[in-house]
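Left out: one protein chain. Kept in place: all the others.
In this document, chain identifiers A and B correspond to the written order of the chains, with residue numbering beginning at 1 in each.
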Amino acid sequence: MKYICKIDGKQKIEVRNFNFYYGNKLALKDLNFCIKENTIVALIGPSGSGKTTLARCFNRMHDLYPNNRYEGEIFIDNTNILDPKIDLIELRDRVGMVFQKPTAFPMSIFENIAFGLKLKGIKNKTELKDKVEKALKDAALWDEVKDRLDKLATNLSGGQQQRLCIARAIAVDPEVLVFDESTASLDPISTSKIEDLMVELSKKLTIIAVTHNLQQAARVSEYTLFLLDGEAIEYDKTNIMFTNPKDKKTQDYIMGRFG
Amino acid sequence: MRKRKIKNYIGLSISTISAFIGLFFLLWIIVSLIEKGFHYVNWSVFTQNAVSPGEEGGGLKFAILGQLEVVGIASLLGIPTGILGGIYLSEYGKDSFLSNVIRNVSDAMTSIPSIIIGIFVYALVVVPMGGFSVLAGSIALALLMIPIVISSIDNMLRLVPNELREAAYALGAPKYIVIFKVVAKEAIVGIVSVILLAISRILGETAPLLFTSFNSNFESYKLNKPIATLTVTMYDYAMGPYDSWHHLAWAAAIILTFSVLLFNIASRLFSYWRFRR
Partner (left out) sequence: MRLLDEDLRQLRVKISNMAQAATRMFVYSIDALIRKDLDLAQKVKDLDDEVDALDNDIDEFCANLIALRWPLAEDLRIVLSALKINTFLERIADNATNIAEWIEKIDFVEFKVDTSEISNMKDKTVIMLETALDSFFSKDYSKAITVIKSDDYVDKCELSIIKEMAQITNEQNASILTIPMIFIARAIERIADEATNIAELSLYITTGEIFKHKRIKDL
């Protein structure tokens, strides 16, 4: 896709000449686009189009498994995060991720949120308490759990657990947060709460949201990227994508003609 | 429709009958044990040492303590090794060729007759050391334990969903934290069960001890000296000529059986408690 960076604001992330290989298989081809700061970008596309693959590049989750290869550059601010010299732990501090299934650790609610903080070396009890409280408040979960912070987190409902995971991710003050189909397994009310959360959080951080739910992309995102077979077909403001997409493949997908 | 019902009924009946047959024999053994040996279990069994052959009285104190020492040291040797081995397989080796080889060998080793392990340790430890010893006994039991522990731990850890690991990595956790603070915690129920079951497995072993820690009439707990163990003593006394020995053997049998039962129940209770929480 030709390089386009027509966003109306400060740039946070830039993807340049990016290819990704699973072993010998080219999974993402020639991606070139940029993401505005403090906004939500939705990644849409049919199954297997590469949206999750792309999302997991931003915090280099692919490094956990052998035989994966990145080509090209991904800049967050002005640092190329694909540089082998990059400290992954530091990167994952700046770029957080919320997964499809809620993944509460088998420890208390407090311990869950404090997990990332302790990794950063924060030991002071007061500081931990304050940050945990703030994170839970920002994740709209504080009121529901403030009286049982020492109880096991896995006893929370699915929607609560997912908000816990969000609180856990934002406790370390990331700049970018990636949601990988995070509401796919939740009921409509929990989904709605989390969508509201995403919009609120996007005032302070940049959010990339993978979703197969077009209505969700329409509800929360400012920009949308449509992927098909690992290629970026169209990238534009969401309202334009959904009322008058330029590419026929985008139009067919959005109108439900396939995928 | 009727045919299905009949088949169902037959199948159910056969299963139930088989279960009862199994249970029946188990209960028979336990009841016989209790019947035969209960009145021989008294305080002196636990507090007195063995007396000269032929004399009345005597106890199993030394044998019991010896058993505890050998099993204890074996656990200290075998359990950490097994756990670390299991962690290696599940978290580091994963699906590599080497890991799968280890898994297969380990699985095979769980079925090796324990007497062979005994002979193996005899050749490798007892002979060079010049004599039977607690150490040799513990090593033999540890070698029995390790394959079981490795296998079970490997399987337990592999059951932990990968998303949990990824979530920890995504927060910037280094590998050892992911393993010990997240994965292990998630599998803790299984891990503790495995430990308890492994101990209960070696608690009843006799054959390997025959070749390694042998037996001893002198109360000594030194690592490089032979020691009396409950299982070997029971074997000894049961085969001996004296009635007092036979009584003690029955008592030993009861103590052993119920110890093993206890460990099994403890393991189950633990998982039940943890699960409820």
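Some observations on this one:
Keep this in mind: a contact is a pair of C-beta atoms (placed from the backbone, for glycine too) under 8 Å apart; a residue touches a chain by one contact, two chains touch by 3 or more.
None of these values were measured; they are calculated from a predicted model.
Looking at the complete complex, one finds that the omitted chain is in touch with A.
From the options A:Ser47, A:Asn78, A:Thr126 or A:Asn244, the residue with contact to the unseen chain in the full assembly is A:Asn244.
Between the chain not shown and the residues A:Lys10, A:Lys129 or A:Arg257, the one that touches is A:Arg257. By the touch rule set out above, chain A reaches the unshown chain at residues 214-215, 218, 242-245, 250-251, 254-257.
Please note the rule applied: only the chains that are shown with their structure count from here on.
One simple way to say how far apart two chains are is to compare their mean CA positions; for chain A and chain B this gives 48 Å. By the touch rule above, chain A contacts chain B in their complex via residues 59, 61, 64, 88-90, 92-93, 96-97, 99-101, 103, 105-107, 115-116, 119-120, 152, 165, 168-169, 172.
Chain B makes touch with chain A in their complex at residues 161, 163-164, 166-174, 177, 181-182, 185-186, 188, 277.
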